[in-house]
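Excluded from the complex is one protein chain; the other protein chains are retained at their positions.
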């Protein structure tokens, strides 16, 4: 049916010289970084200079490390803002130079920086660019840097959160260059003929998660997991005590999913009981000596392999304050984008609410939270979300000339909830 | 700003001073105070009545609202008279020299095809210095039918309804009794064919004013190839050529459909129905109910 | 809306009177604001029906279109409106001051600027649409208009554009400004009704406020009942006096409310940053006036790619600054951040004014301050802090435990070996620190519009208003 991942990558590379721009949609964990590294090496091999654009310093550092790891012969210039302190591992890498000005970098094969940093660079044009996380990049950022390159490969995940602004941007809606749209939307509206490829296989999501995430958040394109049903396992080496938390972890270890449902009640956002449950789950997971097994071998699920996700910053602060080991990542969906863990614990965005807003229903938010794990995802929520969805009024305004975005947040939430209900404890 | 008597009313807070001036000019200074009192009283009454009418309307109490409205109108008339000095400001429309009936006849003859009242009015405006208003055309057809039924063929022409494919009267389409049946029936393509025919007629007409130009612009806009996309007035020859070109696409089938309909009308309808349409089932039931 | 505002609303509902949510006024109030209450014909996008306007509460001007379906009369109305608004706007151009700038030529800035106050968001939208429908008009050609009409259109467009900038006071909507300073006991949706909101603030809620017979809507839409029962018959009757009188009844009550709203706002002391924002308004206004004087064409129908991005950057910057300034100016606004743990206030219980860090040349003075607070602090050590008490000062959170917060002053205590007098708070002083800081970060430049890249459609066709813009029918 669909091409193999390898074939897709080859098609992408073949398309590069044929089109001014090439877009690659990558569902969660589908080897986006691998593609970027391969494409970078492929372009560098032609002898032509390449610039790479990522969105955050972490993403830049990560890409630098990956490129050096796979292609140690390549020279990489890491461009940064004044206040940036490079991590130690970066300074140890051979072939990498760090600087705040292009002139400081020598003449490397690849120059890499955040979009924000690139926007300050001028007076030079690169024949090639790779733009990473292009769906999370606002189009006004692309406008600032698009003059720097002749051709570009845009890579990103269309299912995650859309870029946003603190001001109301309705005045530009419907414009093909609406600055609040993602870089890819604007690019494709002006260049509808550009090829769009899709990476078909998620290497991160286990067989238990790929179909759920694919159907709920990628209904038109879809993807499958790279591993089969038995290829990943999670074992709790220490025995449990039969509490709901233990049972939730056991269900997650068994099936890859668990819904720890608290009694139906309307609560404030920082619902103490739910926060407590999330914290307890994380602690118990460590206490029970979870071990994850996969195609990469067997390893204990240490604190740094666990993430806790929530919708709001105050929820994150409350969970942090509940006393988790600092190595556990606790963050909002926005900041968990592009990250990967063995086990995730999620406070459901609709938990304890009486009404949902567009923010809480945004499909990208749930998609990020439900697709960060390699082994299992445990969701904490109060009962009553089904009723909330049922009672949700539908009166979203419609802007002329703005393509309808799919999936609909309501439908995606409904699909995920239905799946979770089969793993309820 | 056409300068056609465009007036603007800037009224400041001291309306009474304005009125005073008005009255002064008309030489009634002595009665100023009395007038002011009367105006005050009238305005209070008008305000009260308006509020009452709106309250009644909100409660959907139509009967009360009607009574109150009548009182309100008479109070308002009194106010108008007082402010503007006796005569009512309602404009008298000049009596038309040509009857409505004749104007419609003229319009249809110019167009040469079945048309909606709107278009007939626009043609009247453009070429005959029109005084027609489309709301006056609504009762026309019924009057014509009544006249025909009381003395058949007593007039040289009748304004009648186009006939649908069910041989009933088409809604809002006027036609001329003197035309052959084929022109008075409408098949599915006929509205378009008739529009194009009308556009050719309008394009071929000379001597209209700016309203004629605007009518042609409006029609040309909706015919492929009739304009060069500019904003200036279209070239009439080009409009005619474009309309003819599209007409050729529809003509054969439309002629065939209409001939078929005309045959059926001739075979099935009596004289009156051939002009004014067969009664539909619903109108028959209504008649019976009476 | 925060829980703090929600609580104020609950309190208002319970006590039957609106509650303050600000202790100072956050908008500039001009000495001579132009109050402008437009009405439009129902069912039309922006067909004017009437307006009441003026700078003197005792002397409003009433402008009426006696036959709103007549386009000539509408343009005549627009010309009349221009006759009132343009002299008002131009009256501020004479008195200017020279502003020196770094890396740029000095420029002339007016010492004061016009201010238009409309009743509500609908009024703002009407100003925008009226501007859009008049700025492309021509004084010659098939549908000529007086010279003042397109000029009015450009100014109205400018005012509407500027109103979208957070913190700008060139054009205000009364309901918005009232809502920023008082919390009523009704929903924010109902607050859009000027009469209702004002009655909450002054006398307490009243059902009359929603009765169009008592308080006609503040526009631009008229009450349908009024349209049916009063206006339509008046227009039909062909009596301009009666139309004018009818519309006066709809506008006068709102006129009174508008001045009442202005009085209420004027009763609040002005926030510390208001003058600074007004200065930016004056600069912007002067810039627009210069554009007009130079004969640049009217504003485009919609922003091009570069213009949109530039405007977005400026608006985001303005929003961030406005949020910070309001919190610094107003303890009640700052309280919202204290509630969420992004700010804290309390009493200084200990200081180490001569604390130093580092050795030798990198030895730096870093005074320490310990504050006792009841606020829940949710800030991580190392967070940069600012304080409304010493606005130029920078600080850093050292630790926060059990109601005791240690703060290290990093900036703005003088260059000497000891802190400048008054730079370090005294024991017993009440202070407030917050992670909310107004650090201005310049935004990187955008390409010239002619250099719009291929990703955004390439260079746009140069915009020249064409005949179509000018001749567009105004039905």
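Observations, loosely collected:
So that you can tell them apart, the chains are marked A, B and C in the order they are listed, and the count of residues begins at 1 in each.
Simple rule for what comes next: a residue touches a chain if its C-beta (ideal position, glycine included) is under 8 Å from a C-beta of that chain, and two chains touch if they have at least 3 such contacts.
Everything below uses one rule, namely that contacts and distances are computed from a predicted model.
Per UniProt, the protein behind the absent chain is "Secreted protein"; the candidates were "Secreted protein", "NADH dehydrogenase subunit L", "Peptide/nickel transport system substrate-binding protein" or "Urea ABC transporter permease subunit UrtC". Among the displayed chains, contact with the absent chain in the complete complex occurs for A, B, C. Considering the whole complex, the residue from A:266, A:299 or A:422 that touches the absent chain is A:266.
For the chain missing from the display, the contacting residue among A:83, A:193 or A:397 is A:397, taking the whole complex into account. As for the chain not pictured, it touches chain A at residues 170, 173-174, 220-221, 265-268, 270-273, 352-355, 357, 387, 390-401, 403-404, 406, 408, 410-411. Within the complete assembly, residues 58-60, 115-116, 118-119, 164, 166, 168, 170-171, 188-192, 194-195, 198, 219, 221-222, 224, 246, 249-250, 280-283 of chain B touch the chain that is not shown. By the touch criterion stated above, the residues of chain C touching the omitted chain are 1, 3-4, 6-11, 13-14, 20, 23, 41-47, 68, 129, 132-133, 185-190, 210, 222-225, 227-228, 231-232, 301-302, 331-332, 335, 338-339, 374-376, 472-475.
One rule holds for everything that comes next: only the chains that are shown with their structure count from here on.
Contacts between chains trace an open chain of neighbours here, each touching only the next in line. Farthest from chain C, judged by the mean position of CA atoms in each chain, is B. Measuring from the average of all protein CA coordinates, the nearest chain centre is that of C. Put simply, the C-alpha centre of chain A and that of chain C have 37 angstrom between them.
Per-chain Cα centroids separate chain B from chain C by 48 Å. Within chain C, no positions touching two or more other chains are listed. Of all the residues in chain C, the ones that touch chain A in their complex are 164, 166, 302-306, 308-309, 312-313, 315-316, 319-320, 340-341, 378, 444-447, 451-458. Remark: chain C residues 58-66, 70, 72-73, 75-77, 79-80, 144-146, 212-213, 223, 225-226, 228-230, 233-234, 237-245, 248-249, 467-468, 471 touch chain B in the complex. Of all residues in chain B, those touching chain C in their complex are 1-4, 6-13, 15, 43, 47, 50-51, 53-55, 57-58, 69, 72-73, 76, 79-80, 83-84, 89-91, 231.
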